[in-house]
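A single protein chain has been omitted from the complex, and every remaining protein chain is retained in its original position.
Now for chain A:
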Amino acid sequence: MTPVQQTSPAVPATAAGTPAARGRALTKVYGRGDTRVTALDAVDVDFRHGEFTAIMGPSGSGKSTLMHCMAGLDSLTSGSAWIGDTELSALDDRGLTRLRRDRIGFVFQAFNLLPTLTALENITLPMDIAGRTPDAAWLDSVVDAVGLRSRLGHRPAELSGGQQQRVACARALAGRPQVVFADEPTGNLDSRSGASVLSFLRTSVREMGQTVVMVTHDPAAASYADRVLFLADGRIVDEMAAPTAERVLDRMKAFDAAGRIVEVG
């Protein structure tokens, strides 16, 4: 991966100590009566500036719901989520849309790019939607960082899966968002392509000061993060700093062995 020149701070200055994003008593309930499912159960969580957080957990643990609620894609049943100082529940659809457009970056598992637009057009899409001119120098450094300069004029169909995900990462970073949310960004990639996407995300945190929250079920992917949160049954059940793939894997096995009801401090 090309070294990144730190041309300007990636994150707008915010009051010291305020997390890039935080949630308090996050609760999400689907359905009612017999079909009632509690996806999130009073979760408190902070995502600190310049930190790469991985959220892990078995299927149905609520990890995707947590990300969706934090990113303004889904509404909470109760509790509050903030991006910086902005409380999401106070925003209407247009406010949420603006927030996603200007302050959040997204990388999805698949279908990240519009097929009719070129790679470069996909990268600048949120800014184009906002009618803003991208910061050329910053855009340059992002493009170089993902190593796609030669493929900017290609359409998604002409790019490999790994290249498509790197374009998605570049788009997520191009607007210098407060937080990048990545939902299983390597879920559809082979391990080599996945590694390059993950290294890029880590580089963006280390060298550009970006804040990244990633949902994954892959211990190897989680090992790129600074911190791993483990979810089970809608609650955060564990947290691990400086994770390695082996330690994460071991921790996950413990869930399975205990039938998902292990409680850890």
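Some points to look at:
What we mean here is this: contacts are C-beta pairs under 8 Å (C-beta built on N, C-alpha and C of every residue); 3 or more make two chains touch, one makes a residue touch a chain; residues count from 1.
In the analysis below, contacts and distances are computed from a predicted model.
Missing chain, UniProt name from the options "Ferredoxin", "Metallophosphoesterase", "Aspartyl/glutamyl-tRNA(Asn/Gln) amidotransferase subunit B" or "Putative ABC transport system permease protein": "Putative ABC transport system permease protein".
Within the complete assembly, A:Leu114 is the residue of A:Val37, A:Leu114 or A:Ala242 that touches the hidden chain. In the full complex, chain A makes contact with the omitted chain through residues 68, 73-74, 93-94, 97-98, 100-102, 106, 108, 111-117, 121, 125-126, 128-131, 171.
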